[in-house]
Every structure is written in structure tokens, then in C-alpha cells.
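This report refers to the structure that appears directly beneath it.
The complex is shown incomplete by one protein chain, all other protein chains being positioned as in the whole.
So that you can tell them apart, the chains are marked A, B and C in the order they are listed, and the count of residues begins at 1 in each.
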Amino acid sequence: TFLITFHPKYAQNFGLVDKPVFTDVPTPITEPFKWEYTNMKKLLYKLGDILSTDEAERRQVQLVNPSLKKFPYLGAIAISPTIFAAIQLVKKGEVAPSHHHSPNAFRFILEAPEDGAYTVVNGKRLIMHRGDLVLTPSYAWHDHRNEGNGDVIWLDGLDAPLVWYLGAIFFEDYFKKYKRSLQEITETEKENVLKYGNGMLPEFEREDSYDPLYIYPYSRARETLFRIKENSNEMPAEGYVMRYINPNNGKDIFQTMASKIRLISPKSKTKKIRKTEHIIFMPVEGECTLKLDNIEYNLKENDIAIVPPWEAYEIVNNNDKDCILFSYSDEPIFKSFGLFRSEINE
Amino acid sequence: TFLITFHPKYAQNFGLVDKPVFTDVPTPITEPFKWEYTNMKKLLYKLGDILSTDEAERRQVQLVNPSLKKFPYLGAIAISPTIFAAIQLVKKGEVAPSHHHSPNAFRFILEAPEDGAYTVVNGKRLIMHRGDLVLTPSYAWHDHRNEGNGDVIWLDGLDAPLVWYLGAIFFEDYFKKYKRSLQEITETEKENVLKYGNGMLPEFEREDSYDPLYIYPYSRARETLFRIKENSNEMPAEGYVMRYINPNNGKDIFQTMASKIRLISPKSKTKKIRKTEHIIFMPVEGECTLKLDNIEYNLKENDIAIVPPWEAYEIVNNNDKDCILFSYSDEPIFKSFGLFRSEINE
Amino acid sequence: TFLITFHPKYAQNFGLVDKPVFTDVPTPITEPFKWEYTNMKKLLYKLGDILSTDEAERRQVQLVNPSLKKFPYLGAIAISPTIFAAIQLVKKGEVAPSHHHSPNAFRFILEAPEDGAYTVVNGKRLIMHRGDLVLTPSYAWHDHRNEGNGDVIWLDGLDAPLVWYLGAIFFEDYFKKYKRSLQEITETEKENVLKYGNGMLPEFEREDSYDPLYIYPYSRARETLFRIKENSNEMPAEGYVMRYINPNNGKDIFQTMASKIRLISPKSKTKKIRKTEHIIFMPVEGECTLKLDNIEYNLKENDIAIVPPWEAYEIVNNNDKDCILFSYSDEPIFKSFGLFRSEINE
Partner (left out) sequence: TFLITFHPKYAQNFGLVDKPVFTDVPTPITEPFKWEYTNMKKLLYKLGDILSTDEAERRQVQLVNPSLKKFPYLGAIAISPTIFAAIQLVKKGEVAPSHHHSPNAFRFILEAPEDGAYTVVNGKRLIMHRGDLVLTPSYAWHDHRNEGNGDVIWLDGLDAPLVWYLGAIFFEDYFKKYKRSLQEITETEKENVLKYGNGMLPEFEREDSYDPLYIYPYSRARETLFRIKENSNEMPAEGYVMRYINPNNGKDIFQTMASKIRLISPKSKTKKIRKTEHIIFMPVEGECTLKLDNIEYNLKENDIAIVPPWEAYEIVNNNDKDCILFSYSDEPIFKSFGLFRSEINE
């Protein structure tokens, strides 16, 4: 219970910790890594065979960061100290019962039937299509139902590792409270986007959650990116990049996670940049290469890679086709504490 | 230079002021009033004859609040102590040269050619249609050009009376600075709405103004109102009401003025309410009646009425048609100083 | 009710307003002016003879800005469009009954008996001494009692002209509500300063007002100014200047008024500066000269002068003694609306 020691900067010298704590620049516990979608999907369907229909909620392949494995509990399932990433499958006809919890979650849709797969968030039925971003903010009730003519697969993003690390997980089943496992539907994605996603806010029946806009359709993001490419200049180290925002305050979708989507022009590359954040990239259209100092990752559609804090990277698009790149990170956490730093390699 | 006097509450007793300053509840210097569009338009076209084409900028009919006339300077042109309201006409083929100033301004479009009448705000060409809300935030450069096949008429809203009262008017001609009277156009309303009005914000080339969303198209507002009417419950004293918001912060379009649009269902009326704000109403579609304690105003399309602070009103729609009602007020001023109060007469 | 007119910039040309509204730089409705304490005090005592003891509350000499006189109502009693300034006398043995109102008020004590003259704010008994700043924030109950062995005289500062102009005055007598004219005393200035003025805030029994620190003793301000003079460098256009702050948020004492105190070293002068604010200066110790472009004011102890927005001034201390200068202004109003500008003449 004591450590006869010294300033943390020197503890390592005495074999007390295996790594110094106070270093000149960050030495993150996370390493860069890449996961290929073809593999993930294969595993997901293997899981699809094992788990019965009423276990749909659990049918997830977690993307585990290898360097975190040595951490008890969390290390087995986290992609970064703060973030979960998982691929989830809900088969045609399945439902996942409603619940809510203190962690924030979003899903970014990878494959979806033409219509009929939806998430219900606080009573809003949100039909999901490829590329849509769907939020379930902290304590929002959510269930999933696939009434479409095919399976739905999405990327799940949660701040659960952080919330868990802090000791602040609260979880509640809808059924336990309301004696039914699915919510009643009162509105659809249409009303939600009209009320919160059009530069206006309703004065009445305001959603009681941090971000009230529960769905950011891909059709909007895509149109924006291709349109602005015509008249605007991209950011040298970022491309043409749009940040998903919370209409209540113009800030990020969550207090813990930010999400962006960008276009990298054909035959172009960004300047090298590094930031204090854990950032996760995934191409939605086209391909690109993420070049780090010691490794590079070719990313095809739905492939996923993570870049740790203060690791420099450039994004290269060697192809003849635009690359639309989705990303999310824990940037807001760093900004909340005055810890955010960023540096472009000119 | 002195007033041998007493507590302001009692100054009136001694003939020193004509009205007590400290009263139990507000006794505003503004009175309720109504202006009919048919009259305003007639005057506007009379002015259209007097003023030549290159004076288009000046072709405005100011709505002057009668009770303010006794105020020097400002009283001759203000609708409230804080707000200007004017009807402006820019004829087919005319242009109004570019300038900028410290007051915030918006225009709400009343009549417009099918296409071709536009305002340019910081280089963005914003084609205007009936019902659109177009902003020129503080210090944004703006000019107007009508290349359409008909005249354009709009309602101008400015916080100039407040800014002037405070002694903070700054004004600059574009020509003086750049030796040309019109701005170069770099983007259109399309990009502006995509970048700022879709639940996302660009990381690059951010508009350098308080509210970067320069146009709120009526098509969006209208669709929203009719859609939400189906599934939501209106506010008892407000109807189905949407507030135009600044995507940068989720607050009002300006630090001095708020703007809303609402739907009042046929054969319905709101509960009586009073607030500390100067509120200006104008029907965009349908008709309604504004009932105050001692007077009532029937408002047809484009008719305008003002309700002073702490004056109770109810909105009545006796017709078979929905009434879409645009309004703007100085509510944010009261909120900035902790002076906002509101009371519903149950 | 209409003004057949034009852009406000040109209305003057047509005799519609006597002064243009849109000018390149501000043309405030307020003019610079100076009031001498010896005159004010003489008038105050004349008033002291006229008004009986139970009218103490009303024994004020208002400082009226001559250029505002043409404004109805308010013009007769305001020093700026936003601010009241008055000298008030409460004689030995008198009391002024309790009330509260929406305007914010402070008093800066000019003369006081050794002990025993106090203001009660929300139950806190605040004994007042020369140089103390005592707040009665919006809606805080306040009464005054002089149980000392001499008269007390203070400078009253209120944002009532603004609140009145906006139509947001609310006023309530304590007696009407509680059937007694004076509040019960629960704490003293000592507890108030310990709780809110020492870099800490109580978790319990928090004052329910914007600024909970009701008294800023002069002893603290004075010690600070003389002490920092030793080790710090003054601001070229400001001197050694401390801003009174609200411990709840680190901002100004009120949302409408800021207050500062500064030291101008002997035989020194500040650089010329102009700002968009109405600023009122009063020496507490020593003397100084306020040099404007067309006039200069020699200010002795308790003399008061006002500088309108965008009027350049320098502060000159030609004497061998430090000058401690109290000031207050409506700076926060300008900052709330993005209207604050400042320019140093290098």
C-alpha cells in the first residue's frame, strides 16, 4: 500500500514501474493497429451461427488494441483507454431489447437493407442506411429492430472504457422498469432531422439528452463533401473535413467523443500532423493509406485503424477516386482538461 | 446638470420627470401597434418612383412606433427602443452597393422573383425566395442585387436602435476600402446551408461571423412545421414553434435578436402570456388575431404588429387554414442581463 | 406611424432625423461632463433640510448628463443612456426602508462615521467605510440604517436607465410583502467577505444573487494597489488597475456594469485610449486630470466625470502623491453584444 519511492519521474529506475510516468512527450499505452473488414465480418457471421436470434444484442466483434491486453478487465475489450469499437450484426427479423446506460454510444452503419432496419432512441424510430451516424447519448433508451429484407451491420463506438475506468457505469433494462422490452414509437428520423438538424430548434417537447439530433444521414454528409470540394480549399493536414455537431451547443456530439467525416481528393495527400487524441479512421467510399512513422496501413472500405496520441500521420489517396473517410476520437476529453495539443509538420 | 431630487421612485412627484422610473411592473415606452402590408407596399412604390435606381439601398419604409416619436433622433425611425423594422424594395435590375456595420441585420423575404434576386454576404451569393430568412451579422459585408424578372420586397430587422443608443455604431463602405462596390462571389446559398445548416460544421474556411449560417430557407421551416404538427403537442401559449439558431453555439441568431416561426392550428388559440421582450409578429401564411388586453389586431399575410414588454397577448386563429407566423424579438438582450421574465395566464 | 424614407444612413438628408444614424464611428448621445463634489454636497445638504428624516431614502442628488436632457423621462435623471449616478445622504439616526428591484445598484462610500452606518442586503449587515464598494444586485432586498455618530454619503450607481429603456423595471416594497420595513439581520460583512471574498465559496447557504459578495472593503483594494506598485509594471493606458469581480464566475460584478480601481503614480500619465463604453471616474485619494481631445477635467477627491464611448482620454497625475481612482462603466453591455472595441493611441 505504500511505494517507498521518489518523484514519479524516477520510479522506473528502481524497478518500481516498468515505464517512466513523466516523459518529455507522451508515451501512450495504446499502439497503432489495423483491422480488416473482411476478417471482422467473417468472425461476426461465425458468431451469428453460435448466438441465437434472441441474443442479437450481444453479437459483436470487439476491436481490441493489442497493447491494452495487459490491462485487467478493460484491456480485453477496448480499442483505446477511452473508447470501445465493435462490429455488430443484427440479422433480418431480429430485435435487441431496450435499455439505457451512462456511457454514450453511436453506431455508424456499414451494411443495411434498403429499408426496415432501425434503432429506436427515446421513442424515435430511426431507419438506418449505409453511412448514417446514429446516436444513443448517455441515458437515452435504445433498442434495435431489423424488419428489413437483409442483415444490418454497424460499427459501434462507445466511451465505456473511460466511464468504466472512472467507476461511473450505470445500466438499466427497459423491461425491468416498464415490463415491456421495446419502446413505443412516437416519431421517426424524419421529424428528428427536421426538428434538430436544420438550423432550428423546437421550443416544445425538447429532447432531454445532451445531443437531441439522433441521426446524421449519410446522404447529407456526402452531398456536402462533394459540393464543397468545388469551391473551397481543403485544410492542408485534414482534407475537406466536416465535424458532426450537437445543435444544442455547436460542440461535439458527445462530451467525450468527436466525430468527423472528410474527403481526400484523388492523387493527393495531407501534411503530417499529430494530436493528443486517440483517433479511429474508416473509409466509407474509396481507399486511402494512413502513413505513420514506422508503419503504413492501406485502408479499404470499412477497414479500421487507430492512431494513438502524439503519433504523427499523413493520409494518402493514391487512387483516381475520392476517398470519404469517417473518423471518431476522444478529442473532447483532452480539450476539457486543457490537454489538447496539435502540431503540423510543415 | 444636477437634479436636486430624491430617489428616482419619487422624482415624478416633484414634476421632475413626467413618469415614475421605479414602478412595480414595467411601463414600457413602446406601445402596441399594427401596420398593414397593403399600406406599406403602396408607400414603398411611391418611394420607388421618387428614388432613382442607384438609390435602391435607401428605398425603405420604416415602421415607426408612435409612442417613440417623442424621443429625439431614434424616435423617428424605430419600432422599439432596440429594433428597427422596415420594408425595403429592390426593383428588377437594381443593385445596392456593399458595406458593413456594427449593427446586426436580417431580412425576411416577402415577395421575390422566381430566381435571381440575391444578397451577397461575405462573398456568399444567397438567392432569396418568399419566407427565407437572410442574415447579415455584425460586420459582415453585404450587398443586394436583383437580376430576377420581378421586384423583391423584404422586411428588414436591425438592432440599430440599441447600438445607436449605446453609442457603438461603426459603418464602412466596401468601395472606400476595396475600390469596387460589389463583392466577388465565392459560394452560394447551397454551400452555406450544406456547411452550416445540416448538423455539421466545417473545420476549414470557417465563416468569421457570429452566425455563419446566412440563409434559413422557408422550404425547410415550412416542411418542419407541417410535419411536426402531426406527431407533437404544441406549447399551450406558443403553438408549434421553432427558433432559428446559430449552429456555432445553439443560441439565437444574434446576441441581440431572436427569431421564431410557428404554426397556429385552425380554430385554435394560445393561452395568454406576457414576457419581457419587444416582439414583432407577421403572418407568412394564413391569418390570425393578436388579442391584447385593450386591443386586438387582425393580421393578414405580411401585416406586422408589435407587442411591448409585459403586455399580455393571445394568438387566435379563427380560420380553417393553418397560420404560419414569423416573429422576432429582443429577448436575448433581456436574457443577457438576467431581466427576462415570462408569465402564462393559466 | 410610417416614415417614408430610405436607408437610415440617409434619413437625415430629408430632415427626418436631426442626426444620421449610421455614421462611420460612434456619435454618442452622451457628452463628457464633470461634477464637483463641493457643489454636490452643498445641494445634498440643502435637500437634507427640505426632506424629513423618514424621507432619507429619497435624499439624492442625481448627476444628469446635459446632452441627455432632451430625452423624455430618463433624460432628466441619467448620466448616460445606461447608468444613473447620484450622491445620497443618510443622516445620523435615519433609516431607509427595505425594498428590491430588477435594476442592479452599488454604492461607493464617500463619507461615513467611524462605525454604525450600514446597508442590509439579503439579511447581511454591511457596515460601510469610506472607499467601500457595496452591492445590491438585481432583486436583492436592501435597506440602509445609520446608527453611527455622523452622516453617511455615498455615490449610487445603477443600471436603471437601461432597464427602464428596455421596459423591464420591477419593484417591490419589503413592507408590502412582510409587514415590516426592515430586514432581520443574520450575518455581517465579516462572514460575507470570508465566505465569498477569499478565494473560496461555501457549498451551503449560497447567496441567491448574481454576485454574492456584497461588500468589497477599501482596505483591501488600497493595500493591493500600493503593494503591487512595488513589483509590477502598470498598463500603459490604464495604470495599476484592479477589476472588482464576481466570485461566482470571475466576471464583472454585474451583467451590466463593471467597476475598477486604479493607482496612477505621481508625475505620470497614461497613453491615450478610447473604448466603446460610458466610463465614470472619481478620485478616492489624490488628484488627477482627465484629458480629452477638446477639454480637460481636473478632478479632486470625490469629483466625478464621465467619458462617452469612443472619446479618447488620458489620465495625468501631475502631483507628488499617488492618485487612487475609482471608476465604473457599462462595458459588460457592449461585450455581451460583441460591440466592445478599444484603441490605444501609440
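Everything below uses one rule, namely that a contact is a pair of C-beta atoms (placed from the backbone, for glycine too) under 8 Å apart; a residue touches a chain by one contact, two chains touch by 3 or more.
Note that the coordinates shown come from a computational prediction; the quantities given were computed from them, not determined experimentally.
Although it is not drawn here, the omitted chain touches the following shown chains in the complete assembly: A, C.
Among C:E31, C:E238, C:E287 or C:E301, the one in contact with the hidden chain is C:E238. In the full complex, subunit A touches the hidden chain at residues 1-11, 16-19, 21-30, 33, 35, 39-40, 43, 46-47, 51, 55, 57-66, 70-74, 76-77, 81-82, 84, 101-102, 138, 159-160, 162-172, 210, 255-256, 276, 278, 308-310, 330, 333-334, 336-339, 341. Touching the omitted chain from subunit C are residues 186-187, 190-191, 193-205, 213, 216, 220-221, 223-224, 227-228, 231-235, 238, 240-250, 260-261.
Note that in this section only the chains that are shown with their structure count from here on.
Identification of common neighbours of subunit B and subunit C yields an empty set.
Using mean Cα coordinates as chain centres, the one most removed from subunit B is A.
Per-pair counts of C-beta contacts peak for the chains B-C. Subunit A and subunit B have Cα centroids lying 41 Å from one another. Spacing of subunit A relative to subunit C, judged by their CA centroids, is 53 angstrom. Subunit B has no residue in contact with two or more other chains.
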